[in-house]
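One protein chain omitted, others in place.
Chain lettering (A, B and C) follows the sequence in which the chains are written, and residue indices restart at 1 in each chain.
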Amino acid sequence: MDAVHPSAWAFVVVALGGALLSVSLRNILHAIFGLALALFGIAGLFLYLGSPFVAAMEVLIYVGGISVAMVFAVMLAYSLGKKEGGSTRRFLAVVPVGGFFGVVGYALLRASFAVTSKTGSWDLKLVGRKLLLDYNVVFEALSVVLLLAIVGAIIIARRDEKTGDDKTADEKAASKGNDAASAEERAS
Amino acid sequence: MTLSHFLLVALALFALGLYSVLTRRHLIGLLIGVELMLNAASINFLAFDRFVVKDPATGQIIVLFIIGLAAAEAAIALSIILSAYRAHRSADVDDLDELKN
Amino acid sequence: MSSGTLALLCTHAPLVGCFGALVVLRRAPRAAAALNILAMLASLGAALAIFAGSNHQPPTIISLWLSSEGVPISFGFLLDGTNQLMGIIVALIALCIQVYSLGYMKGDPGYARYFGLHGLFAWAMLSFVYSANLLQAFVFWELVGLASFLLIGFWFEKPSAAAAAKKAFVMTRIGDVGMFIGLILLLSSTSTLDIAQLMQASTLASIPDARLTLIALLLFCGVVGKSAQFPLHTWLPDAMEGPTPVSALLHSATMVAAGVFLYARFHPLFVAAEGVSNIVLVIAIITAILAATIAMVQRDMKRVLAYSSISQLAFMLLGLGAGSLYAGVFHLTTHAFFKALLFLCAGAYIHQIGSNDMVTMGRQGAAKLRLVSAGLVIGAAALAGLPPLAGFFSKESILAALHGAHANAFVYGAYLASFLTAYYTFRMVFLVLRPSDKSVLPAEEHEPHPHGDVTGSMKLPIAILTVGAAAAGFAGDFIAKLIGAKALHPTYGEMAPAIGIALAGVIVAFFEFGRKDAAQQGFITRVGALDTLFERKYYLDEIYDKVAGGLVSLIASVSAVVERGVLDGTGDLAGNLTIATGDATARMQSGRLQLYIGSAVLLIVVFCYFVGGY
Partner (left out) sequence: MLKTLSDLVPNVFLAMLLAAAAIMAFATVNALFLVWLERKVSARMQRRYGPTVVGPFGMFQTLVDVVKLLSKQLISPKDIDKPLYHLAPIVVFVPVVLGLSLFPIDKSFALVDTNVGLVLVFAFAGMGFIAIFMAGWGSNNKYALLGAMRAVAQNIAYEIPLILAALAVTMIARSMRIADIVEAQGSFPYILVQPIGALIYYISAVAETNRAPFDIPEAESELVAGFHTEYSGMRFALFFLAEYTNMVIVSMVATSLFLGGYKGPLLPGPVWFFGKVYFLIFVMLWLRWTFPRLRFDQLMTFAWKVLIPLALANLLVTATVLKVMS
């Protein structure tokens, strides 16, 4: 059994620190940046776990995609003014979370895994081949899911035709800035 | 770092995500929590891949699927948040209680 | 073809016709009619083939339908002599009437439906006749009820027709309830419903006497309902609201005869049951005289025939109740012919003249319809029991059976009834054929169908049935052999009074109605009270109304109390409880997403804790 190099702890610190920030910060935008940090740390852990490709994908999609989309959403649906959950809520949440952590952690510590030294081929070509041969149905299904998600997201997020604007596409594109500006106004 | 360490880190991340889901009042806060939990699962997959399994490609593929699904989920969730915000002028979980009682 | 296949063909060919007419050929009424007549022809052919091949075929064909608690319930065909005979009669009469209907119903908007319902009726009736199992028989018995309901209410736009159909349905249902209870008792006593098995002496012997009597009485309830015996007879005259061919079909050989047939089928059981035959005889004699007296004063031709049917069915039951299967079945057979004939003749007059009233018919020249009038005379003579026509022989054998077995009161009652029968029958004949202008014309009333000339397709069945009514009387020995009962040959000493009585009835009728310049007033009109009593049908309908009405309002007031107090209270309680529970649980539905998730996770944790076995 060969352990991962201790320098991975640096990424653990980054990941957990980012996660803590994202959980504890009151400002939702700050929380999103905390999440980005955590995701970056997790990507680093992936690197140490032997898969630079997955790490790259994590950064590309999570940090560069999902976090950015979240920030965008916050800008469009800006409501930082609301108070975050009070102490009662936090206390109530601690019970299930602590219970979960305790039970699973205890089970983890008691469990023994048949750990072997790093085995098998980590070749990226193998991943690609498996993805397109063994798991091609899942792959195709996932692509369909993504397509549906895009279409669905557009439909859900589109403004109601009756109430909303009947602007042309160009105007819409141009009005993006206005939306942000009005968001800005609400913020100040 | 050994397998148990990774699993514990993943557990901690998951617990933090759960805590976020349970305490955040902003809808995007919930989404953040969900993403953290998904990533915790991904870490578990890759850790087992790294330390236990003979054929590591499968774990990577699963993580890739998780990432892809998370992207789809985030897109949908964000658009739902946007439309909820438009309907309520608020992205607060506690305001979305029309089905209560 | 094996007899099983033949029986299947015989019973189910009309069903094909029914479906064809009701589903496929709604827009092609002529094709529907043709299909149904073809199907009926096939049925008749199959019935005859079964009869022809009966010597070298097993009498019963059975396949298991379901088995419950070790009691096998089968579907199958019982092909013994009685069934064969009845099957042929039913198929033949049904075919004749369908052919007749071709002309009679011409132009009616419900032409296809009419023939489809005929198919349905024939299917149910034939299946009932050939049933090997009592439950199966009951199923088709009820289907016969359904089909007759539909046929009687064929002109359902007419409120009286709809009401008549309803009345027929409800009245027969009253009897059926008794029959069904009897059936269940029979099942619980013998663990079988197989008719052939049930009728074995050993099976009957195994039932305790009191119970057997009870079963017989309950089954007789069904007979009373179906065959329109007192006190459930009131539906039958009202059922004349249906088209005349329907009346011919239902009230000659098939539906009402089903009751008598059931009695004949269970003849061994009724014989074995102590004391039941006396009750049967009493009811039959009451019915016979009652119906005959009412028939004396009716002016509607179909109603005369309807009461005559009730009376004649009572005669059949007299024969059966007297212990002679032969007499009952024989009269059933002959009656099928001459009563169907009479109805068809009446239908022909109605079709031609457009009125049900006999006086009107006579005035409008009913006698000009030669063939029909000949059929009417022959049918009437047969009904009156004049030799050598069909009714004479069968009625003689009934009287002989009564002579042989029972107290004289029944014999004298039967004499009275047959005198009345001859009287009202020829009253009808003379009113129709020898009109006089002294009678008062009633308000115009006729069946709501297009009228027109009597066509060839109507004449043909009349001719066939005329021959049948004339000749069926000579088939007595043959029938006795077929059903395996002893033929009764009355002595001349027994015959003489019967012939005399019948002739007396005819002569009285002639003097009052038939001779030139007759007053056309029945002797009964001189006794005003009796006249009114008969005219109003012994006030039975009114009494039933009062009794039923009172009963209903009594039940209603009791149930109102129960309903408001107990049922409503329970309902309110349940409702309020539900609302309260709902309110209580709705509080849990706070709409707080995070509360839900948190509780779910907590539950999982607790579950893990216990299941994990820490």
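In this text, contacts are C-beta pairs under 8 Å (C-beta built on N, C-alpha and C of every residue); 3 or more make two chains touch, one makes a residue touch a chain.
What you see is a predicted model; the values in this text were computed from it and never measured.
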Chains in view touching the one left out: A
Of A:7, A:116 or A:143, the residue in touch with the unshown chain: A:7
Touching residues on chain A - with respect to the absent chain: 5, 7, 27, 29-30, 33, 36, 40, 52-53, 55-60, 63-65, 67-68, 71-72, 75, 124, 169-170, 173-174, 176-177, 180-181, 183-185, 187-188
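By our rule, only the chains that are shown with their structure count from here on.
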Rounded Å distance between chain A and chain B, as computed from the means of their C-alpha atoms: 6
Distance from the mean Cα position of chain C to that of chain A, given in whole angstrom: 82
Approximate Å spacing (C-alpha centroids) for the pair chain B, chain C: 78
For chain C, residues that touch 2 or more chains besides their own: 594, 598, 601
Per-residue overlap in chain A, given as positions that touch at least 2 other chains: 89, 92-93, 96-97, 100, 104
Chain A-touching residues of chain C, taken from the complex the two chains share: 594, 598-599, 601-602, 604-606, 608-609, 612, 614
In the complex, chain A residues that touch chain C: 89, 92-93, 95-97, 99-100, 103-104, 106-107
In the complex with chain C, residue positions of chain B that touch it: 18, 21-24, 30, 93-94, 96-101
